[in-house]
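Note that this complex is displayed minus one protein chain, with the remaining chains in position.
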Amino acid sequence: MSVAVDWYVGLSAVLFSIGAAGVLLRRNALVVLLSIEIMLNAGNLALVAFSRTHAQHDGQVFAIVVMAIAASEVVVGLGIVVALSHMRRELDTDELAELHG
Amino acid sequence: MTTFAASSWNFDVPGAPVEVLLFALFAALAIFGALRVVTASDPFVSALSLLFNFVSLGALYLMLGQAFVAISQILVYAGAVVVLFLFVIAYLGDRRELAADAVRARALRPFALLGVLALMVTLVAVVITADFPKLAELHDTAAGFGFGSPQAIGETFLGTYVLAFEVTSLVLLVAAIGGIVLGLTGRARHDRLRKLMQTRSADQQKRLHESEERKLKSERGVGTT
Partner (left out) sequence: MIDTPDLNWAALAPELITGGACMVALLVGMARATWSRVAATLVTALALIASIVWTIATFSTTHYSEFGGQLHSDELTNVGRIIAALCGLVAVALAVRGRANDGRHGEFHALLLAAVTGMGLLVASSSFVTLFIGLELFSIALYVMCALDAERVASLESGLKYLIVGGMSSAVLLYGSALVYGATGSLAYADIGAYDGNRGVLLYAGAAMVLGGLAFKVSAAPLHWWTPDVYEGAGTPVTAFMSTATKAAGFLAMARVLTTSFVPEADKWMPIVAALSVASIVVGNLAALVQPHLKRMLAYSSIAQAGYLLCGIVAWENTGVPALVYALVVYSAMTLGAFAYVVVLEREIGRDATFADLAGRGWIGEDKTMLQALPALGVSICMLSLAGIPPTAGFFSKFGLFDGVVQSGYGWLAVVGAVGSVISLGYYLRVLVELYMRAPDAARIAAEAADLPAPTTGPTRPAGTRMPVAAALGVALAAITLLLAFLPERIFDAGCDARGELVSTGSCTQVEAAGDAADSPASTTAAAAQ
């Protein structure tokens, strides 16, 4: 391999930090969820790269498990975001009704 | 190398520039995608940029000789997660700005930024200074499957990690319950709201609103007594 594995791990460290910045600095819930995905993906990249160094499958299997779990987290997160936006919409119309009545 | 050796390139040639170029390309794409996700003001752009990130990570997995993880990455992330995000963003329309409030006080934001920068510097420094383990030779598994091949992954997954395999199904069940419960709650109230919006006069609207409230209360049921 001409690209040493530490380059891959270094890349994953950079991606992880970018994701952390997104979680801490952005206020939009959707973007925060996307940033968490970046962080989990950075972890996956590190796992997969190390799995190559050790020539084992453990890291890859862990990465696949993480994919399934990350998808579950996204489902729940988006579900809450959708329910919350319905709720906010209703709150706004409540104010509207008060103004008219 | 047994996996992906079917292709015309042989990645094991030392100093092969094509691999360096590919790594540079996909690393740059991944970083660009991640930065766009964090900086874009429109969540739609963020979600699309995440696609760049996911696909380039998939390519990097392929370069590491792990075909099955690469395929799963594309299928699960690009195929399911990003599509789900795009769907929800389109569904919410102009109501995309929902304050998440992860960091409550605005005054804390510079510190958060500093903390993240410190994290990045530390992690990169760790990677640079660390003694990396020597690259192990790739061998076929005991059953004769190549490194990173679906068979070899399956062997490990249903062998050593069978517990994780089983529990993942429970996690998916929990996520399904969560999605349905939260989605249904939102949906039922949304329908009521649409009926409310279709009426014309404010007076009508108010009366309907009151009757809706009553209906809601009676549905909520026994608790009120």
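Think of it as A and B in the order they're written, each chain with its own count starting at 1.
The rule is short, and it goes like this: a residue touches a chain if its C-beta (ideal position, glycine included) is under 8 Å from a C-beta of that chain, and two chains touch if they have at least 3 such contacts.
No experiment lies behind these values; they were computed from the predicted model shown.
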Exercise for review: May I ask you to list the residues on subunit B that touch the chain which is not drawn?
Suggested key: 100-102, 104, 122-123, 126-127, 129-133, 143, 154-155, 158-164, 167-168, 170-171, 173-175, 177-178, 180-182, 185-186, 189, 213, 216-217, 220, 223-225
**Study point:** Touch residues of subunit A, complete complex, unshown partner
**Key:** 9, 12, 16, 19-20, 23, 29, 32-33, 36, 39-40, 42-44, 46-47, 49-51, 53-54, 56, 58-59, 61-62, 65-66, 69, 72-73, 76-77, 79-81, 83-84, 87-88, 90-91, 94
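Just so we're on the same page, only the chains that are shown with their structure count from here on.
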Review point. Whole-Å distance, subunit A centre to subunit B centre, using C-alpha means?
Key: 5
Practice item. Mind listing the subunit A positions that touch subunit B in their complex? Key: 1-11, 13-35, 37-38, 41, 44-45, 48-49, 51-58, 60-65, 67-76, 78-90, 93, 97, 100-101
Check your understanding: Where on subunit B is subunit A touching in the complex?
Key -> 11-17, 19-20, 23, 27, 30-31, 34-35, 37-38, 40, 43, 46-47, 50, 53-54, 57, 60-61, 63-66, 68-69, 72-73, 76-77, 80-81, 84-85, 88-89, 91-92, 95-103, 109, 112-113, 115-117, 119-120, 123-124, 126-128, 130, 132-139, 141, 147-148, 152-153, 155-157, 160-161, 164-165, 168, 171-172, 174-176, 178-179, 181-183, 185-187, 189-190, 193, 196-197, 202-203, 205-206, 209
